[in-house]
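The other protein chains are all here in position, but one chain of the complex has been omitted.
== chain A ==
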Amino acid sequence: MGSSAKKKNEKRKDFKKPKLKVGKARPKPENFTDTSFKAKAIVLAHQSLTTNAPTQSTQFTHHLSLLSSRSSSQRRDSLAYLTAALTSRPVNITLPQPVGVLLSKLNPLILDGSNSVRIQLLKLLRTLPSREIEPHTGQTLLYIRAGLTHLAADIRSSATDLLLWAIEACPNELVSCAGGWVKTLKCLLTVLHWHAPSLTPGTGPVVGANAWSSSRAPTLGREGSEGKLTVKTLNVLATFLRAGLMEEHNADEDAMCAEKWPFPLRYVEAHMLPKRSNAFAHLNLFGPPRDEESEMYVEREERHRIFQTRFYAIVSSEVEAAKREGGEVGRAAAGVAKVLTGGMEGFELG
């Protein structure tokens, strides 16, 4: 119908290419939207052109928190950082975090699946001052004991190393904390497959039950390094027994102290408040009631007595057997036997 020239032109206009001219602004397209705006002031919330490196302490806490990271390499690196931080600090400056806080983070790593993490952990622990570890020994010992009987062999092995470290670091505290003597001893004997008699009252040691099968029954996941582990464990046992039965570090000190005071006063130390942390822990005022195994054996005589009644027979006979085995094991067993005779000589048998 009526297709006028005007309409035709209009239609054609849509498809016309706009001409660009030099020196003139490019014509705006039809659908152009103006996005410019006006404002009186512009505030940028966070802007700082200078970056401050985080302080040592924040980095320390950061790496401490990274210890519970998912990736094992991250955990190992953080441990390495912490170790470096602790060793490189000046001598008379206190730790960036109290040992209690550190240990609560470090303890779970004793059972860590990765070997490198555990090795690094041992390095870190060695750097900690032993005086400050003492109050937390019981806590750490729990994890070490769990490691000793762990299903994985290499965790068992590194737990043995850690136990050795703990004995060296704070021998007195270790054997006298709650459960530190009997439970650890029992645990070591279990690792050695020396059948520790059950301590729960009512169930006497079952002698006949396993008499027919050899003591070296097939076990799960045993590897070639089992023999090495036995040697290691025997060595640890020897040190442990020495710490528990023989050494009294402060004995001579006490004797000196007795003479330090002027005449009318004697043995004042005995009547003063003890210097140990948590001095009345053995009273166990607030915790759940303890049984014989988890009791604290603070005095050497107590330890002697419980060792005599519960473990002496089994340990001495098994040591004899191990000595006869010869080789590395025999040598280690001989070391244990030496400690045994030395430790028990002051104590009247029966």
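The definition used in the following text is that a contact is a pair of C-beta atoms (placed from the backbone, for glycine too) under 8 Å apart; a residue touches a chain by one contact, two chains touch by 3 or more; residues count from 1.
Quick note on the criterion: contacts and distances are computed from a predicted model.
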Omitted chain per UniProt, picking from "Par-6 family cell polarity regulator gamma b", "Protein SDA1", "Coatomer subunit zeta" or "Adenylyltransferase and sulfurtransferase MOCS3", is "Protein SDA1"
Missing-chain contact among A:A153, A:I314 or A:A334 belongs to A:A153
Out of A:H63, A:R145 or A:K232, only one touches the absent chain, namely A:R145
Where A:P27, A:P54, A:P108 or A:G342 are the choices, the one touching the absent chain is A:P108
The one of A:Q97, A:S116 or A:T190 in touch with the missing chain is A:T190
Touching the unshown chain, chain A contributes residues 68, 108, 111-113, 139, 142-143, 145-146, 149-153, 155, 179, 186-187, 190-191, 193, 198, 200, 203, 206, 209-210, 213, 217-224
